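One protein chain omitted, others in place.
Right after this comes chain A.
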Amino acid sequence: MRTLFRTTPSLPVFLAVLVVFTLGVTVLSEAYGIGALSTSFIKTLGKTACLALVAIAMDLVWGYTGILSLGHFAFFGLGGYMIGMWLMYARTELIVLDSLAAAPLPPTPGEISDAIAGQIFGVVGAADLPMVWMFAHSFWAQMALVVLVPGLLALVFGWLAFRSRVTGVYLSILTQAMTLALSLYLFQNDSGLRGNNGLSGLQNLPGADAIPQATVSIWFFWASALALLLTYVVAAFVVSGTFGSVIRGIRDDEARVRFLGYPVEGFKLFVFVLTAVIAALGGALYYPQAGIINPAEIAPIASIYLAVWVAIGGRGRLYGAVIGACVVSLLSTWFTGGQAPDLPLGFYTVKWVDWWQVGLGFSFVLVTLFAPKGLGGLVDLVSHRLSPNRHGAALGPDTGALREKEAEQ
């Protein structure tokens, strides 16, 4: 831990900010404090922490390893689905047991199971519990699936893609295809996950009806903040040290790393699977706060947003990803929530609900062109970590030779 603090100077700062922020929110919450923050806003903050968490995963895979995956929201969504199945099943089971308790004869297990299936799958016109719900009755089994299902998908997909040395834009397209295929599959009613209805009512924890949402929301906020912190520590551990050197080497010059004897494909696969699992855990925390998950959540655009957050925040630095995800998603909530005042231009009134996307698109283009270090680059102005000035004519014949101005310094 002490080495981590040394190799990752941002870690203590991040830790302090997160703790202060969490305490602040708790004090301002309805459940444990003065009630200045609404329950829905606390849910927004908790969800934002989950998004920051998955942004760190994206930064690991893209900013550090150079794999522009545009499919990580598939893993996020799958994590949400896995935990959602248990939440929905367990709660429906309680409701069913409650209603059957009034019957003259005690219900058989078969009757209970049929009643649960009818409750959950009535909307898609089915009455049987599909195979994929086999473990839905067990919290621990579904928690294991949160890790296993996205982890295995990433393992198989990554193994196939990296082994054939698919890189760059081709890999990005493949990952988009993966998330699109998954979302189209889940849109079908017979996929066993309620088609386009998705899973709903996830904010109601089974057996916790007596606990007000105000309290539940702050619990989830704490859990999300803790998960974010742990992700930050894990990511800092991965990118510091020789492993971090190797993956940044892969990003900058994959062939060179190969000639050093490192199995590049193995490293890529490790990072891909690790980040998929992190994203899945983020999803498992996010969707109980959102209350509903449907296949639209893992549409290709979602994963592109993820890349936009990381680019705006500044890739290749962990706090950059966190800043990007928080700033962009909170602004997005504000603008699309109808709270932002309209901007009258005289001839035309800019309604932010419609124009926010355009603004986000523009800022993405501007950041890419003029500030490739993103918002995180502002930190360099304070910490004086400036890139060498490489302008001016080269003094030597090859690229990378000392430049005039550099030599004068």
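Heads up, the rule we're going with is that contacts are C-beta pairs under 8 Å (C-beta built on N, C-alpha and C of every residue); 3 or more make two chains touch, one makes a residue touch a chain; residues count from 1.
Convention: contacts and distances are computed from a predicted model.
Participant: Out of "Urea ABC transporter ATP-binding protein UrtD", "Short-chain dehydrogenase", "Acyl carrier protein" or "Ubiquinone biosynthesis protein UbiV", what name does the UniProt record list for the absent chain?
Facilitator: The missing chain's protein name, per its UniProt entry, is "Urea ABC transporter ATP-binding protein UrtD".
Participant: Of the listed residues A:Ala101, A:Leu260, A:Leu345 or A:Val382, which contacts the missing chain in the full complex?
Facilitator: Only one of A:Ala101, A:Leu260, A:Leu345 or A:Val382 touches the chain omitted from view, namely A:Leu260.
Participant: Would you indicate which residue among A:Phe135, A:Trp159 or A:Phe243 is in contact with the undisplayed chain?
Facilitator: Answer from the full complex: A:Phe243 touches the omitted chain.
Participant: Across the whole complex, list the residues on chain A that are touched by the chain not included here.
Facilitator: 3, 238, 241-243, 245-246, 248-249, 252-253, 255-256, 258-264, 266-267, 269-270, 388, 390, 396-402, 406
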